Structure formats: structure tokens, C-alpha cells
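In this view, the complex is presented without one of its protein chains, the others remaining in place.
Our next item is chain A:
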Amino acid sequence: MTVPRFATLGVRRASPRTLMMLLLTALVAVSLVSLLIGAGSVGPGRVLALLSGTQDSEAHFIVWELRAPRTLIGILVGMALGVAGALLQAVARNPLAEPGLLGVSAGAAFAVALALVLGASAATLRISVAQLGALVGCVCVLSVARFRGVGNDPIRLVLAGAAFSGLLASLTSLILLYDQRAADEIRFWVIGSFAGRRLDDLLAVLPSMLVASVVVILIARPLAALALGERVASGLGHHPNLIRWLVVACVALLVGAATAIAGPIAFVGLVVPFVARAFAGPDIRRTLWFCLPIGPLIVLAADIISRVVVAPSELPLGVLTALCGAPVLIAVVRARRLPML
């Protein structure tokens, strides 16, 4: 398994520990900026004054009730999407496998829209339904990947995924056209954004994220073995099919949870593992660790930009991730030799 030169970006000379510390520092800095900056009138000056003890009820509300939950959600969603992307790429052996591109997020969104039309209420059902939808989407994608001819060609799989998620997206908008109530309930959710999410939403998805992280820690080693090929993995005492199903379940849990909070956000699962591999090299275990700070970094940065760029209104987050993710997609595709995972 060789690492193509473009993928290392020349940063592997620094030791992983230093890199990790740098990334964590950057993450803390970005989180602070996320508390300081917003679309409204409460700018960095007022927030700093508030933190140093000034009485400012408006700033207090905005920082602690709006921006702090939002930042936390950004961190968690970034981690979830990044790790899910890395997992899906490892198990599909395809550097382009991305939950958003392959229709996993679209599956979750479609499931939520369907449940709303069938009479469920957005507040209670969303998370489990989204996870179920993500699971179905994930299984569809991976069974397509095992189809003759499609799985061998990473790019063809992406194309099938794009067709699949385009189909689901138009079905979702069809449902929303049909049911005005559902449309009003999730109109802002369906385009992908962190705005207006509360801490309760976060607490609701926390259990499933914890379960998923435990499973990921347990399967990291077998997954690394699987990268050497199915036979090697079974020779080392692992069960390739079991690992695959566990990965699918994890991806569904993570993407479903992230989609339930933030709506479908594409390209994060592509960019984060791409950068993480550049830092960590080909080892999936190390890549997964690096996804943890890089995912939130990218998502928070995109979220901050989405607040500033069209102030006083806000941009859907998915727009920004597409703007920075699509060039990465093109770059990966243009590379003469696709890095096989």
C-alpha cells in the first residue's frame, strides 16, 4: 500500500504527536472564534467584555444559549462525519466514498421527511428515523459496491451514489411539496445548517454517538487488517463480514445522528479523511484519530464563514462545504492514479 505523493502534502516529517497538538490548539482557537463571531450585532468586543465580567444580558444570551451549543454541535457533527467518512472509505476501499456523496445522508433526510408525512412529529422521532434511513442508504451503497464492475471502479461507485442521492433528494422535495406541514417543520433542516439547534438536540444524539465510538475503537484493529485484504484479515483471526457489518452500523449511527441534528451536509466525509490521510499516512487507526480534530476544525471554520459571509443573514452550511469539498473531489479524481485504500 503506497501513499501517493500528493496525499502526504509533505507534512509527515513532523511527528504525529506534534501534529496532533497543533491540530488540537487550532481546534480550541476555532471554537473560541466561533463563540466570538456571529451574524448579529454581538461582535468579538462585546463577547470579550462579557467574559471579563461586564453585565450584558443580550450578549450573555447569544453566547451561552446560541453560540455555545452551536459550537458544541459543530464539534460533534464534524467528528461524526469525519470518522464516518474514513470508515466508509476504508470498507469500500475507495477514497471517494463519502456518506454525503453516496446517498447515506440523503437516505437519512428522506427517511425523516417520510416519517413526518406519515404523521410523526419532528421532535421525537427524528434521530432514530434518520439513523434507520442512513442504515438503509448505507446498505444500498455497499451492495451496489459489490455489484460486478461497479465495485472495482471507485469512480463509478461515486457516480452511482450521486445518482442515488440525487434521486432521494428529489423524492424528499416531492414529499415536502406534498405536505406543507412537514415542509414548514424541516425546511431549514433539510438544507443543512447548525443555526437554531439547541443543547437538547445534542444530548439526544449523544448516546448513539458514544455507542458508535466504542464500536469504532473495538473494530479499528480488524479494520486495519482488512486493509491488507480479506484473506489476510481472516488469516489473522478476524471476520471480514462481521467487521463490514459493524462498520456499516457505525456509519449509519454516526451519519444518522449528524444528519438528525444538522441536516444533510455533503463533502465533509470526503475532505476530512483526505486531509487526515495526508497527516497520518495510510494506517486507518491513525487516520481515524486525526479525523477527530480535523473534522470539527473544518466544520467549525465553514460554520463561522457561513455566519459572516452574508451577514446579517446566514448561509446554509452545506453550501460552504460543497464550495470547499468539490475542488477536493476534482483533485482526487484528477490524480493520475487513484490512491487505492
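Everything that follows uses one rule, which is that contacts are C-beta pairs under 8 Å (C-beta built on N, C-alpha and C of every residue); 3 or more make two chains touch, one makes a residue touch a chain; residues count from 1.
The rule we apply is simple: contacts and distances are computed from a predicted model.
Remark: of the listed names "Cytochrome c oxidase subunit 1", "Iron ABC transporter permease", "FMN-binding glutamate synthase family protein" or "RNA polymerase subunit sigma-70", the one matching the undisplayed chain in UniProt is "Iron ABC transporter permease".
The missing chain, though absent from the display, is touched by one residue of A:A59, A:A160 or A:V247; that residue is A:A160. Only one residue from A:A49, A:L118 or A:L174 touches the chain missing from this view: A:L174.
Of the options A:V117, A:V136, A:V211 or A:V319, the residue whose C-beta touches the omitted chain is A:V319. Residues of chain A in contact with the chain left out of this view: 96, 144, 147-150, 153, 155-156, 158-160, 162-164, 166-167, 169-171, 173-174, 177-178, 191, 266-267, 309-310, 313-316, 318-320, 322-323, 325-327, 329-330, 333-334, 336.
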